[in-house]
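Complex shown without one protein chain; remaining protein chains in place.
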Amino acid sequence: MNMLILMIAAACIICSGVPGLFFRRRSATGQRLATMINVAAAAIGMAAVLFHEIPRVVAGGWHPAFSLPVGKLALGLDDVGAWFLLPIFLISALGSIYGLGYWPQRKHPTDGQKLRLCWGLMSGAMVLVVLAANSVAFLIAWEIMALSGYFLLTTEDGRPEVRQSGWVYFIATHLATLCLIVFFVLLRVYSGSFQLWPTDVTGLPAGILAALFILGLIGFGFKAGLVPLHVWLPDGHANAPSHVSALFSGVMLNMGIYGIVRVVVIAGTPPIWWGVVLISAGVLSAFLGMTWALAQKDFKRLLAYSSIENIGIITAGLGLAVLGLSMKQPIWVALGLGGALLHTLNHSLFKPLLFMGAGGIIHGTNTRDMESLGGLAARMPAVFRLMLLGSAAIAALPPLNGFVSELLIYMGFFHTLQEATAARWAAWVIPVLAMVGAVALMTFVKFTATCFEGQPRTAAAADARDPGAAMLCPMVLLAAACALVGAFPALLTGLLDHAIAAWVPSHRSIPLAGIINLWWITAMALPLLIFAVGMALWIRRWRRGTCEKSIGTWDCGYAAPGSRMQYTGSSLIQTMARVFRRILWRREQPVEIQGVFPPTAGYACNTPDPLLDRVAEPFLKRVGQMLESARILQSGAAQLYMLYILLIVLILLMIR
Amino acid sequence: MIMILNAILVLVILINLFALGTSRMKALIHAAALQGVLLGLLPPLVVKDVGTLPLLMAAVTIVLKGILIPNMLLKALRDAQVKREVEPLIGFMPSILLGAAATAMALALAGQLAPAHSPLGLLVIPTSISMLFTGFLLLTTRVKAVTQVIGFLLLENGIFVFGLLLLSAIPYLVELGVLLDLFVGIFVISIIIHHINRAFASQDTRRLSSLKG
Amino acid sequence: MDVLALILVCPIAAVLAAMIPSNRWRPWILPAAAVVHLSLVALILLGGGGPAKATAGQATRNGIAATTAAAPPIAGAQTVNKVALPDAGGIVISDWLGIDPPGRVVLLLASMLFVACSFYTVGYLRDHMDQLNRVFCVCFLAFLGAMTLVICTNNLGLMWVAMEATTLSSAPLIYFKHTRNSIEATWKYLLLCSVGIALALLGSFFVAYAAIVHGLTPSLRIADLLRQAPAMDKRWLEAGFVLLLVGYGTKMGLAPMHSWLPDAHGESPSPVSAMFSGALISTAFLMVVRSQHILHVAGDGAYASRLLILLGLLSMAFAAIFMVGQKDLKRMLAYSSVEHMGILALGLGIGGMALLGAMLHVLTNGFTKGALFLSVGNIDRAYGSKTIPEVRGAVRRLPLSGMVFLLGFLAITGSPPFGPFISELIILYGTFMAGHFLIAAAFLGLLLIIFIGMGRTVLAATQGSVPVAGRRSHFRDGLLSGLPVLACFLIVLLLGLYIPVPLWGLLHHAANYLEVKP
Partner (left out) sequence: MKTVIAIGFQVVLLALLPPLLLGIINKTKAWFAGRRGPPLLQVYYDLLRLMKKNVVISSTTTWVFLAAPLVGVISVVLAGLMVPLGPTVAPVHFTGDLIMFAYLLALGRFFTTLAALDTGSSFEGMGVARELTFACFSEPALFLALLVLVKLSGVLSLSAMLLPESHVRIGSTASAALVLVAVSLFVVLLAETSRIPVDDPNTHLELTMIHEVMVLDNSGPLLGAQIYASAVKLMILAAFLLHVMLPLDPALVWRDRGIMLIGLVAVAGIIGSVESLMARLQLRFVPTLLVAACLLSGFGFLLIL
């Protein structure tokens, strides 16, 4: 029953964009219809997930009469899947509402219909990815998701940079799919069925098991954006329409995480080195992602890199859980997986919020370059407040949701110190995470301040205005969700415990409440919240009363400070950029100053993705040249072709 | 019987070498024609009881390979006014040597290739192989369209010679079909050659290399 | 008898086409013939022709014995010849005809694809009213007839004759445009295919001779060959197989004998290209399958597999080289055909599950290629060019054809949820099952390179904004030009999501027939 409702919801979402195709290009009706269908279906779906008893394991599920070419089409849901389903429905619905204001059909007659069609396809396909209980069904849903994602990304395929980033995404996602195909085929060969998701494949040769893990990690890591598989991510997010970026970053990356969560337990108890690999990959992603984010000028790229960082943290937590499984430490499992899952949810709350806010900025100022913004706080107050909250949440500051999940993960790693196991080294992750946290704080101070504070640096920024309600309401909802999860995390422990228990049914799990009392966080958060409210009122009164706001900023005696003299984001991070220059690997044209009275000198620097810019693209170019030089084989001379035939005959006759 | 057969086969091989050596188109075509006629004589020699059918086949072969096809090629030659094959990709003398070497090798291997108790003696298979090789040599080293066609013709002849070994196995329907295909093929090819002449004002197939990569 | 009817449909239609005077209405004979052809095929396939053929084989066994024992000095042979002589038609038909299970698969493909192409051709020829299309129509029908004969006969020699006939009848089709390039393409096509096919004839002779060497009665009938194979001489059999492989491999487009293929596919009218890369080369593959079957039965399958896998990977490698940075859309598709013939050879070579996958892949690849070539045909007609960067923004210019082209590319590169994905999945599965991990790795690596190379071109062609030159022509997706494309594409999509049970039966029957030794 439950499953049937979910199927209907998914089907509705998939088809939500279809009616729009039959309306005229400039009529808004199609869009309204799509949004309504999408929201309604999402609501039903979430209700079905929340208010139904969910079977502990995927097995069984729902087998429609219809059977796929290979194996039967099977769908199922367990608590892990349920946890991943919620954000899909939420963001899909909110995003489509946001689209009403951000991508109205009237303004985009050429690509609006395509966008909404693919929006529905992608959201629905992601639901199916989670529901799929059969490899072939999974692969089909997965690829539909990936491809419609590609079309969403290239909504404005008239612009070359969009096509370029789309191209990178295209290759990356195909690589991922290829790895997954091999993964599932291998799994089929050794587990004997296309049934998903096994947690008890036994008798695998160690080599095959390793191959499965590596393939799964690469395949899903591409989607999740783990370094160094993240190359598609920054430009992909930056060049997509903002609500699409929200869907990508908020939900699509989760699908990669979902896959990894499933892959690591195919053999029940994983080998220790899996956990090691995951933790290292996670920490690496977190650190590099954050460092790269710090150096960005384009705020959507900045947000994209911070997604990489968050994915890294999630993966590290997951790695700890894997370690816990293989070392029989249920506490590590609970804290690691709990933290990872909770952070996944949080990330799909505050990252869409931030991307939608970014969309608001673009909507108001039509630029993605932070350094040409500034002073927006006074001009788009609503967006500013929401973005401030989002930034605080993603910087893991109490009393917001980001803090709770990071707390759990920190706790997990601290716990590795308590038992005298071989995994004490894992504690070294903590200082790195701490540094990442500090850099994240710096990044988002830079982001908020450069975009919103001080004086506007350009005319575009000077006359920006808040967007309409259609764009603000979804953001308000997300912000509220962030605050609620941050203030009352204990309410989610029930779902989390179920998910942890369902991860490896055969494995004994202990409830989070037994490890840490999350109500304390509420206790600490409430004074902060109450104080915040009180402060707001007090400031309002103050503004009316004694507060005198007549003169400009104290300029330290300098007579003529201009808005272009403000500290830009780049100058803010200059020291850090120097410290991390090896990692950032920027492209700079340094200032050259000659003579006693130097002429006007210029300095420019940009931070493309190091791997894409210095490794991937040169490599592909090289390969292309090699293939190009091999084309003389087909020179157009029939005589040569005859010779080929003669030679191959002789060669084949030689072979015995 | 076998004596005559072998004599003809030797003759055929010599014609191959001549075909490799000559630069004059007309001579080349005539050689091919002669070879066709000679081949036409073979089946009745092989088939013990010379019924009407083998004779008919022989007649058809001779008419096609000895008269019709050469005439078509000569016509193609006429409206292109090419006299001789110039600048082959491999010189004539080397071609002859290559052909001779191939023939020698084929003969040397004859013992292994054909079982001793073969009713038709040892010469058939080597001959066909050397003809195949000759055909390929012409196809790969000559640039004029007609010459390549003749190469193809020699190749077919080689296969025909091999066919002698299993005349009994091949139904006459198939034999006829093969001959018909050959005839139609050459016919179509000569039409194409005609168009090549019109379009490229030459028979030099090296000009037909704009489709590459 | 309905097999005979099937073979006769096309010649009759061709004669009719030759007689119809109106240049405008003549093309309609193609769809008519196609529909009749398809309905007959359906009749045969659903009417369980399998057992019928078998019985036919039984009934004529002694007859064959007589004809094949015609080696002198047996008197009986003479009489048979005498009897058989007066009218070649007098030979027992069922002695020559019969469709083996793999043949049924290819027959289905060829017939269905021809239906689509025939309707498309009507629209295509309507755009070229200035040219006389008598030769075209006649040859197109003859082409289909020859292919049908290749599939439906059971005599290696007759197969060869028919195969050569396909070459000759399709040459004028390539030449339809009368451009210098089309001349060149036709010339190379004729020369290379004739030579290759000639080798195949020699190969058939070798196989027959392999019987003589061990004192068996030689024959070219598949049934006899299969019966006698275990006793034949291995060396001659293997040599014969090599020649058959190279010969029919030339026609099939296996590297390095593929060199005619891109030229012919690139220069011929799109429906012809579609038939080529959909049906013709699949028919050639059928011939390779039959040759391999003989070797397999002779207990020499391992040898054949080695060669097939080698050529398969080689073809994929060649295709990869030439698809990266390929500017000409039709040539790109042609190389993709080379690639997929390689995949088929690989699947055949590996056998087991992979063989089943190959059988399915014949269908999926064929229909996808049909959709792709026909849509590129529309793009070509709309832009007056088939090369990038002249072609840009095809999805905007031709919503249907452009989109089908883009999705067809995804399908042909093995993305879910399209048919080729399923077949390639099964082939991969078979490869792993057989434990050929390195081969699987090479296979996947080449697939990846091909995907990247092809994707660059396809995306450049389909995305972006339409150049001015592209807007000039008035061509739009019409009923005759759009519907066949859509039909092929829908079939591909269906095969990816659901394969009808009877079709599975057909495929399994074919695979089992090739696997088990009689």
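So that you can tell them apart, the chains are marked A, B and C in the order they are listed, and the count of residues begins at 1 in each.
Everything below uses one rule, namely that contacts are C-beta pairs under 8 Å (C-beta built on N, C-alpha and C of every residue); 3 or more make two chains touch, one makes a residue touch a chain.
Just so it is clear, the structure is predicted and the values come from calculations on it, not from any experiment.
Asks: What shown chains does the left-out chain touch?
Replies: It touches the following shown chains in the full complex: A.
Asks: Taking the full complex into account, find the residue in A:477, A:528 or A:605 that is in contact with the omitted chain.
Replies: A:528
Asks: Among A:296, A:372 or A:448, which one touches the chain that has been omitted from the display?
Replies: A:448
Asks: If the hidden chain were put back, which of A:284, A:460, A:510 or A:576 would touch it?
Replies: Of the listed residues, the one touching the omitted chain is A:576.
Asks: Which of A:202, A:553 or A:629 sits in contact with the chain that's absent?
Replies: A:553
Asks: Spell out the interface residues on chain A facing the chain that's missing from view.
Replies: 374-375, 377-378, 384, 388, 392, 395-398, 403, 406-407, 410-411, 414-415, 417-418, 424, 427, 430-435, 437-439, 441-442, 445, 448-449, 453-455, 515-517, 520-521, 523-524, 527-528, 531-532, 535-536, 539, 542-543, 546-556, 561, 563, 565-567, 571-576, 579
Going forward, only the chains that are shown with their structure count from here on.
Asks: What's the contact topology between the chains, one of line, ring, star, complete, other?
Replies: complete
Asks: Where the centre of all protein Cα atoms falls, which chain's Cα centre is nearest to that point?
Replies: So the chain sitting closest to the middle is C.
Asks: Which chain pair shares more contacting C-beta pairs: A-C, or A-B?
Replies: Between the two chain pairs, A-C has more contacting C-beta pairs.
Asks: For chain A versus chain B, what separation do you get between their C-alpha means, in angstrom?
Replies: 70
Asks: Which residues of chain A are in contact with two or more other chains?
Replies: 631, 634, 638, 640, 642
Asks: Hunt down the residues of chain C that sit against at least two other chains at once, touch-wise.
Replies: In chain C, residues 187-188, 191, 195, 262, 322 touch at least two other chains, as defined above.
Asks: In their shared complex, at which residues does chain C touch chain A?
Replies: Spelled out, the residues of chain C in touch with chain A are 187-188, 191-192, 195-196, 199, 239, 242-243, 245-246, 250, 256-257, 259-260, 262, 303, 306-307, 310, 318, 320-322, 324-325, 396, 410, 413, 415-417, 421-422, 425-426, 428-429, 432-433, 440, 444, 447-449, 451-453, 455-456, 459, 463-465, 495-499.
Asks: Within their complex, state which residues of chain A touch chain C.
Replies: 66-70, 110, 136, 139-140, 142-144, 147, 154, 157-158, 163, 166-167, 170-171, 174-175, 177-178, 181-182, 185-186, 188-189, 620, 623-624, 627-628, 630-631, 633-634, 638, 640-642, 644-645, 647-649, 652-653, 655-656
Asks: Okay, in this complex, where on chain B does chain C touch?
Replies: Per the touch definition, chain B meets chain C at residues 47-49, 51-53, 115, 132, 139, 145, 148, 152, 155-156, 158-159, 162-163, 165-166, 168-174, 176-178, 180-181, 184-185, 188-189, 192, 195-196, 199-200, 205, 208-211, 213.
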